[in-house]
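Other chains of the complex are left out, but the ones given are in their true place.
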Amino acid sequence: MKINSYFEDQVQIVDIDSVRLDAGNAPEFKDGILQFINGEDIIIDFRNLEFIDSSGLSALVYLHKQAQNNNIRLKLVNLSPRIMDILKTTGLVQILQIYPDVESAKKDI
Amino acid sequence: MPEKPVILEIVIPGDIKLLSLLGDLVEIFIQKTLNNGSNIEDLAFQMNLALTEASSNAILHGCKNNPDRSVKIRLELQNDSLTLEVSDNGSGFNLKDINAPEPYQEKGRGLYIIKQLMDSVEYKISDKESKFVMHKKIAPKAKAS
């Protein structure tokens, strides 16, 4: 999994190249994102992601809680309709911060 | 749909790095076997997810992620239904009521997701193996108009 971080208009954006986030690579994803959770809000761009399982969801919940503990916001963008379905089924849309795209996530400060 | 059932079986070592293979293969297999009908893509994706959940449980809980053990998956496609089976040689567990997990919970969403995707699930434990069986009805093939 390649995790790539860059700044756009002073906002930290992280994108991952994986098409699948499952029990096989969720630990790597979790550790990879964790290092960016320090001073500033983060946007994770999931435009490449086509599949997520419950281990991937667990990683998102964990990272969301870590961000809260650090008083920053973790914003998830470009989630596919199928992944949105899974987030709805599991009730995670209620707690995670989800935006349609990078632009709308940047605007909401 | 063909007259006789179509069956796919895969045996892999209990190694979580092989997990993605199983789900993706099942998705492709369903797409190619039932290659007409517009909702096949969704069905194939859902079965990928259900199988991935059951298989990661078999690998992580059943085999303790030990590649010297193995996990077997089996997909049987009938005219109007499909059955997914995932077997391991672990000690099994007690399949009780599967309830919706709390959003802030960090574990325990796998079986709940499976239950949402399938029509019924059962768990069979014998001396030889623990087998998780999942059923799904599928819409009969649409006649070409």
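Order of writing sets the chain letters: A and B. Residues in each chain are counted from 1.
In the analysis below, a contact is a pair of C-beta atoms (placed from the backbone, for glycine too) under 8 Å apart; a residue touches a chain by one contact, two chains touch by 3 or more.
The model shown is predicted, which means the values in this text are computed figures rather than measured ones.
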*Jot down the chain formula for the full complex, using the labels you see.*
A x2, B x2
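Please note the rule applied: only the chains that are shown with their structure count from here on.
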*Residues of chain B that touch chain A when the two form their complex*: 16-20, 23-24, 42, 45, 48-49, 52-53, 56, 59-60, 100-110, 112-113, 116
*Provide the residue numbers of chain A that touch chain B in the complex, in ascending order.*
20, 22-25, 51, 53-55, 57-58, 61-62, 65, 82, 86, 89-92, 94-95
